[in-house]
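For reference, the structure is listed below as C-alpha cells.
For this view, one protein chain was removed and the others were kept in their places.
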Amino acid sequence: MSQLGQFALTLAFVAATYSIIASLYGVRRGNDRLIASGRNAGLGAFAALTAAFGSLFYLFLASDFSVAYVVSTSNRALPYFYKIAAIWGGQEGSLLLWGWILSGYAALVLIQNRARHAAMMPYVTAVLMGGLLFFIAIILFVANPFAELVRVGPDGAMTAFTAADGRGLNPLLQYFLNVIHPPMLYLGMVGFAVPFAFAMGAMLSRQLGDTWIRTTRRWTMVAWLFLGTGIMLGGLWAYVELGWGGYWAWDPVENASLMPWLLGTAFLHSVMIQEKKGMMKVWNMVLVILTYIGALFGTFLTRSGIVNSVHAFAQSEIGGYFLAFIIVAAGGAFYLLYDRRGYLKTENELESYASRESGFMFNNLLFVAACFAVLFGTMLPVLSEWFTGIKMTVDETWFNPVMIPIGLAVLFVTGVGPLLAWRRSSIGSLRRAFTIPAAVGVAASAAVFAGGVRNPYPLVALTLAAFVAASIAHEFVKGTRARASSTGERLGEALVNLTLRNTRRYGGYIVHFGMVLLFVGFTGKAFDVETTANMDLGDTVTLRQYTVRLDDVRGERAANYDGSRAVASLFEDGVLVARMFPERRFYPASEQSTSEVAVRSTLIEDVYINFAGTVERADGAGLLAVIQVFLKPLVMWVWIGGLVVAAGTLIAMLPNKRPGASKRPPTVERAEESHEEGVHEDTQVRA
Amino acid sequence: MVYLFSTILAAGVLTAICWPLFARVDDPRSAVLEETEWDLLQRKKDVILGNIQDLDFELKCGKLSAEDHQRIRNELMAEVAEVYRVIDRIEADGDLDALIRTAVAQRRGPVAAPCPGCGRRNPPSNKFCAECGHRLG
Partner (left out) sequence: MPRKQLKFVIGPVVVILAIVWVAVSALDGTGSYWQTVPELYAMDASDGLDGRRVKVYGEVVPGTIVRTTEAVRFTIVDLESRQTLDIEYVGRSPVPDTLRDYAEAVVDGHYAGDGVFTGTTIQAKCASKYERELEAGVITEATQLER
C-alpha cells in the first residue's frame, strides 16, 4: 500500500504542475479547452491525494510497521479510534492532511465555479495549485510519510525491516477531542488559501469589482469558523489533558493558530466597509494576503521547531523550505498589489471619528495590532538573538498585560461600533443610541463593585461585557419591534424574520454576544485558586467551600496503558456533591505518562482535580498521591461562548431569506432587493 | 492489487485531463468579462439603495436622530441619482451593446489588448488606460 501512496503523490505532483501550466497558458491564449483541462487536472490532484491519504489511512489501520512513519506514531495496542488520530500525529502525516484538505478546497472551488467567473478562475486555479504543489513537493521529497524503515548494518549496508511494534502515539494526543481538533485547525488554516487565491485571481484578471470580494468573504467565513472551532477544541484539549488547569498558555503553537484568526477577523469586518462604502480596498487586499501568509507562517512555526514549545514537535529541515515559500508568496502578492493599486482607488473618505466607518477602522487596527503583538512575543527568542545575541523568551506574564488591554479595547469597540451611524453621528444620535447600553454598563459596574471585585481588569471587563450585551439585546429588541410594527408579524415571527432577512448582521451580533461570554469566561481566570497536597487514603484537602477526600487509588490495566485511578469525594460545605476519578496513566509504547483530570463544571465554577503523581512518604513506608485541586470560576462560559460564536457564524453564512414571492411578485421596480444587505421590504426607493 | 489501483487512478486522472482537450466547446467564455462598467454601476446602485434602506431601518430602531437621518439620506439619494444618470446615459448611448460586442469579439483573443501608450493590459470595458490615461480603441 505504501507504493500506491507514493505513486498517488507523484501523480498529484504531476497533475498540479500541469494544472498551473494549462490554466495560465490557456488564459493567455484564450483557449477554453486548455483551461477546462487545467481545471480537471486540479480535480485529478484531489483524487490522487485522496488515494494517497487513503493508503496512509490503510497503513495505519493495518499497522504496517515496515513504514517508518507508522512506526513513529502508532502501535498495535492503540485503539482504532486513535490510530486515525495517529495519522496526523506527526509531521509527515500532518502535511499530507494539509495537502489533502487544500486539494479538497480547491476541488470544491473549481466545481462550484466551473461555469462562473470565467476570466478569474484560471488564475484562481493556478494560485491554488501553486500552493498545493509546494505542499506535495515537501511531502514527496522532504517529509515522506511512505518512507520505509531501514536498518543500517555495521558495514553501512541498508536493509528493510519491519518493526515488531510501533512506538505509539504521544499519549497526550490520545484524547477523543484530538481526533477532530487538528483536522478542524487545518480546515481553518488551509481554508484561507481560497480567499487568497480569489484575491490573486481578481488582481491578475483585473476584475477588482465586488465579485471577488463576495466570494472571498464567504470562504473566509468558512475558514474562520473552522479555525475558531479548532482553537476552542485545542483549548478544551489543553484544559482536560495537560493537567495544569488552563486552556490557553500563549504557547507558540497556540499563537500560530491565533494569528491568522485575528487577521481573518479583521478582514471579515473591513470587508463590510468595502462592500458598503467602497473604502479600504487596498487594506482588504493586504489583510487577505496577510491572513494566508499568517496561516503558512503558523504552519512554519509549528513545523520548523524555530521557537521552543511545549508541543515539542520534532525539529526538521522543512523550516527553510517553508520560509522560502512564504517569502515568494508574500513577495509576489505584494508586488501584484502594488502593480494593481490603480484599480483599488477608494470611493469614499472617512468623515468623522464618531462614525461606523471609524469603528471599523479601530476594530481593524486593534485586531492587526493584537496579531503583531502575538507575533512579537512568539518570535522574541529569534528576534532578540538576532539583535542582541541573547535569546529571550516571554510567557503569560508578558502576554497577559499586553493582550488584556487590547482585548478590552476590542470589546469596547464591539459595543460602540454598531451603535454609531454611518458617515457621522451627531450628539443627538449618540444620545439615542448609547443611553440604555451605557446605563446597563454602569449598573453592572456598580453591582460587580458591590460584589467585592476591586481588581481593575475584571471590573472593566465585566462592565464592558454588560454594555456590549445590552447594546446587542437593544438592537434585537428595537429591530424586532420595528419589523413587527411595519409588517404586522407577531414578535417571535418578527425576530426570526429579522434575523433571516439579514443573516450577516444579526448572525454577526450573535457572534459578538458569544465573544462577550468568552470575555466573561476569561475574567474568571483572575479569581483562580489552587492547592496541592500529598495525600494518603482518607486524607482531605480543603479549598474555599470545597473539601476533597481521597477514598481509594486503584490500579487499572488497559491495552495500551497502565493506569492508577484515584477515587475522590467532593464535598461542598460538608455535603457530598460528586465523586471524581482523576487518573494517572503510563503508556509503555512511548514511555510516557499522562494525567486524566476530573472536572466538575457548573456555570459558576469548575472544580478541577489532577492526580499529578506519587511521592514516597517521609518515613519510607509506601506512597502518597500528589493531588492538585484547582477552583476555576466561570470557565464554563468560555465553552458556551465558543458555541454561541459558532452558532452566530453559521447563521451569518446562511443566504438571506428573500421577501416571500407569494406576497409580492418580483418586479423590475424592485431590483434593489437583489442587494444582499439590508433588504427590508418597508422601504421603496427610486431616484 | 496495488498496481491495479495505481493504474485505475492514473487512467482516471489522465482521462479527466485529456477529455476537455478534445471535447467541443459550445460556449466559450474565457474572454467574457463579468465586471463591465455597466455591471459595476448596477451593483453600486444596489449598494447605495441598500444603504438607504439600512438608514431608514436604523431610524425606525431609534439608533439615530431624525436630523442625522434626513441629512445622510439626502446625501445618499444624491449619490444614487448620479449613478442612475450614468447608467441611463450608457444605456441610451448604446454603450451597453458595444460593451457586450467587445467582450464577445474578444472571446478567442487575449483578455485585454495592451495599451498603445504604455503597454499595460486594461479590461476591455475601460475607455482609458488605468496607468497612463491613453485613450483605448
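We call the chains A and B, going by the order they appear; numbering starts again at 1 in every chain.
The rule is simple: contacts are C-beta pairs under 8 Å (C-beta built on N, C-alpha and C of every residue); 3 or more make two chains touch, one makes a residue touch a chain.
What you see is a predicted model, and the numbers here were worked out from it, not measured in a lab.
*Asks:* The chain left out touches which of the shown chains?
*Replies:* Per the contact definition above, the missing chain touches A.
*Asks:* Just name the one of A:Val152, A:Ala450 or A:Val575 that touches the chain not displayed here.
*Replies:* Answer from the full complex: A:Val152 touches the omitted chain.
*Asks:* Of A:Gly342, A:Pro405 or A:Pro655, which one is in contact with the hidden chain?
*Replies:* The single option touching the absent chain is A:Pro405.
*Asks:* Which listed residue, A:Phe81, A:Phe176 or A:Tyr353, touches the chain dropped from view?
*Replies:* Candidates A:Phe81, A:Phe176 or A:Tyr353; residue touching the omitted chain: A:Tyr353.
*Asks:* What residue numbers in subunit A mark contact with the hidden partner chain?
*Replies:* 6, 68-69, 71-72, 144, 146-152, 158, 160-161, 167, 244, 308, 310, 312, 349-350, 353, 358, 361-362, 365-366, 369, 373, 376-377, 380-381, 384, 390-395, 397-398, 401-402, 405-406, 409, 532, 586, 590-593, 612-613, 615-616, 618, 626, 628
The rule we apply is simple: only the chains that are shown with their structure count from here on.
*Asks:* Averaged over CA atoms, how far is the centre of subunit A from the centre of subunit B? Could you give it in whole Å?
*Replies:* 33
*Asks:* Going by the contact rule at the top, pick out the subunit B residues touching subunit A in the complex.
*Replies:* Those in contact with subunit A are residues 2, 5-6, 9-10, 12-14, 16-23, 25, 28-35, 39-40, 43-47, 49-58, 60-65, 67-68, 72, 75, 77, 80-81, 84, 106-112, 121-123, 130-131.
*Asks:* Under the touch definition given earlier, write down the residues of subunit A that touch subunit B in their complex.
*Replies:* Residues 1, 3-4, 7-8, 11, 15, 18, 22, 26-37, 39-41, 43-44, 47-48, 51, 115, 117-119, 122, 205-211, 275-276, 278, 342-343, 419, 421-426, 428-429, 432-433, 475, 478-479, 481-482, 486, 671-672, 674-680, 682-683, 685, 687.
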